[in-house]
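Below are the structure tokens for one structure; questions will follow.
A single protein chain has been omitted from the complex, and every remaining protein chain is retained in its original position.
Take a look at chain A:
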Amino acid sequence: MEIVGSRRKSLLPPAGNAAPTIPLYRSAPELEVRLEDFELYAVHRLRVLKGISDALSRGKKPNEMENVVKELLKVHMSHPEASQVMNKDIISHFVLRLVYCREEELRKWFLSMETTLFRYRFLLETSEAQIALMAEFDLPYKTITNAEYENVKDKLNKVARSMNSSADTIYYKVITNFLSSLLSSSFILLRKVQVPFEKVPDLVARREVFIMKGYAYVPRNQVLSLLVTHYRSNLSKALVLTNRKWTSMIREQEKDRLTPIVEALSTSYLGPDYSQPKDFGEISLRDIDQIARSSFPLCMRYLFEKLKEDHHLKHGGRMQLGLFLKGVGLKLDDALAFWKSEFSKKVGAERFDKEYAYGIRHNYGKEGKRTDYTPYSCQKIISSTPGVGDHHGCPYRHLREENLRAALNNMGVANRALEDVMDKVRNKHYQLACTLTFEAVHGASCDQGINHPNQYYSDSKTILESRNNSKGT
């Protein structure tokens, strides 16, 4: 195939012996690509992005991430012919752009993963390659001359030193050592670049740069955050453009060739789609209490119990639990009956029909803009901000310690297991805490970790059903 539009002819790094640098994917290359490669490269890159996503949700630290990315690149992005490595990189990126440009959620995920990938790839480069890459960004920054540097050296040192907290004398020595290394690396070995201050609002806001007459003097170790911001915003704009092209032309033009591949790629790897119950069919109202006890993750169990207790849930709770139940396989009629049976005890059946039924039908895509909403993922639940009287959110994050302990006790998590869970909570690894809970409750390991409440549910069902089967036979 041939992808249209080209600005840069040479795909190889600029002449010289700098190591292969990272492409900026400014425009699609003019290359012939075999259809198999088109798909295969994309799958390889997806594995890298997926690996990054997993590592991030596991709370890997920046230095660990560097190794993760290095390893992922080595495993998935290599190519038997050295000359093809760069092409593979570029082709796979542009294919995934097509795949992930089509919906807001997809774009967000892709943008975030590609940006992370870029950040760590940059860090893995040699410093010559980094400088070359800086130049390629073609930003309105200029490296300051030695004379200029001498002029402002004093002020620059002050800024560097002002950024280090010195609240504690115990670390005084360590801080000075750290400082001197910072000073030598950022101001003597590394050149500084001068940029219009509007381009570095974060650094200005935190007073982390020296600014004079409208120019900010940014040490090179901070330039990375600048590059990443630029990279991200370029890619973000490009994705929107690609989306426009996709919907207006490409989808139709390529409907027999690329479109099926592109459409298949996005669903198969973004993790399972829980909007339609798949594995276990439907659940009925009769069983729901029992299922809640055996297979709901704590966030849903907690909401479920609060609903039974108060006969009411605020909007956030109704959304979180309602969509989960939809994903679990509760049909619309049953869902209406379920919510009505609880709410009518408090607000009466009539008010339920008037005020709440709409929302439930809405969740099922029967009202409003008729979108079939997807159940919330862990990430979304963890980042929610429940207010007073709300019960939604991630209990590992949002519950007070004693309440969380009680809730876990209720699930049968105690002693050692409980302390392990609490330990993860203290370190803010909420999904790992949930995974440990799952393992304690089911007495089975959960290697892939918990990323989605509906995944918790389906994993739980798999284990329970296989036990039932083995008992039965």
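Criterion: a residue touches a chain if its C-beta (ideal position, glycine included) is under 8 Å from a C-beta of that chain, and two chains touch if they have at least 3 such contacts; residues count from 1.
What we mean here is this: contacts and distances are computed from a predicted model.
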When you check the chain that is not on display against UniProt, which of "DNA primase", "Mitochondrial import inner membrane translocase subunit TIM50", "Exosome complex component RRP45" or "Trafficking protein particle complex subunit 3" does it turn out to be?
"DNA primase"
For the full complex, which residue in A:K158, A:K255, A:R426 or A:R467 touches the chain that was left out?
A:K158
Using the definition of touch stated at the top, determine which of A:K61, A:K74 or A:K213 touches the missing chain.
A:K213
Per the touch rule stated above, chain A touches the missing chain via residues 155, 157-159, 161-167, 169, 175, 179, 197-198, 201-202, 204-207, 210-215
